[in-house]
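Note that one protein chain is taken out, while the other chains of the complex remain in position.
On to chain A.
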């Protein structure tokens, strides 16, 4: 975690002073005492209580998250209004101090590091374990939240912001993670909700547990608020370390390139047969993704939510890429409200932080039905379209099978400024499937036009003839082609017309 050591406070070790002033009540001695007291946070008994809940203290969490000796603490001496601490770019709420509730002083400390992070271009990581506003401090505490929210918004798109929810996080506190780029949770010990079960019971008379209301399972599978959940504190922090390496430090940096041992020209023979002969049969898009990326390592984002689209980070020849793929295994890989929103937010993150996008397309279209139409599929589907269209990072698209109708346009098509758009021989770029098309064209009439349609449209040639796909490639060569394209596109420079900001259909 190189990024976080950049902001080093000028705090020197206390030991040399201690030797000099042995007499009681001297300044160095008081420094030592206060430092020792601060290190204990809310005191040993509170630390033990935190451990009994299966959680670690903020200090222990930082120990695991950061490289050894790379954390320098700010404002350890801030008093009275609050005695906990913030950290450089890693804002952290210590549950052992006043239940981690937010005080004015606390907010001030968080704002201080966020300002610094924005200034130098360092990611912000928040480890959240907070009861909400500190009621005792009243409006000052509310003001503190707003100060943080404002900075979350101003940092958005400037530096990556990651929230790791490691305990209860209720009330106003939840909006900070909601504004950050990624929210991760710890299973069984973390909760996110506007109002807890007691308030819910008194207002709506619903009986619901904390876990059901705002546990990791709810937010990763049902609400889509959180992007991933981990087994426990240690698991979460170690995964966060790994995740961090995929990200650039700020929007001024290119996507990071790691040392890579996986040959960029590696052929992937199994891809030649991975798409089933019958176009109705499902296969797992993750198999394709894993076999193409470096060392089969894929950090999936939102793996349990809207599973008909797969998004996540991987590396190609060492360089971080964002991967978007329709998942034929779930709901035939169709686009619906949730998958469009999931995809759109991911695409915008990648675009904001210079991460090239690789899109694997096997999409039969948008999901029909009243539930979707009433839910506003038009509005939400437009988000994904908007995100792909405005993205100026390198965009490489591989059509593995179906690319039907409007969904074809949406999925990073050539028309949306795709840089390299490929089709596998199994690709079918068409307005719709043969059966549906024939039913509409020859409404009600008996016909054997289906085979003719398949022959004419259910293949990659019509698109290739018009240049809508740049090449029909042998699937086994896909990795090689993408790695090569990424090298060529590394210097891509493209800008959208100047504007205050675009107006994405929210």
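Keep this in mind: a contact is a pair of C-beta atoms (placed from the backbone, for glycine too) under 8 Å apart; a residue touches a chain by one contact, two chains touch by 3 or more; residues count from 1.
Here, contacts and distances are computed from a predicted model.
Peer 1: Quick one: find the hidden chain's UniProt protein name among "GOLD domain-containing protein", "Propionyl-CoA carboxylase alpha chain, mitochondrial", "ATP synthase subunit b" or "Ribonuclease P/MRP protein subunit POP5".
Peer 2: "Propionyl-CoA carboxylase alpha chain, mitochondrial"
Peer 1: Can you tell me which of A:235, A:373 or A:455 touches the chain that was removed from the display?
Peer 2: Only one listed residue reaches the unshown chain, and that is A:235.
Peer 1: If I consider the whole complex, including the chain that's not displayed, which of A:188, A:211 or A:390 touches that chain?
Peer 2: The missing chain is touched by A:188.
Peer 1: Pick out which of A:28, A:303, A:318 or A:406 touches the chain that's been left out of the picture.
Peer 2: A:318
Peer 1: Looking at A:329, A:417 or A:492, which makes contact with the chain not pictured?
Peer 2: A:492
Peer 1: Taking the full complex into account, find the residue in A:254, A:303 or A:436 that is in contact with the omitted chain.
Peer 2: Residue touching the chain left out of view: A:254.
Peer 1: Contacts of chain A with the missing chain: which residues?
Peer 2: Missing-chain contacts on chain A: residues 2-3, 5-6, 8, 51, 54-56, 60, 63-64, 67-70, 122, 188-189, 230-235, 238-239, 241-243, 245, 249, 253-254, 256-263, 267, 269-274, 277, 287, 290-291, 294-296, 318, 419-420, 470-474, 476-477, 488, 491-493.
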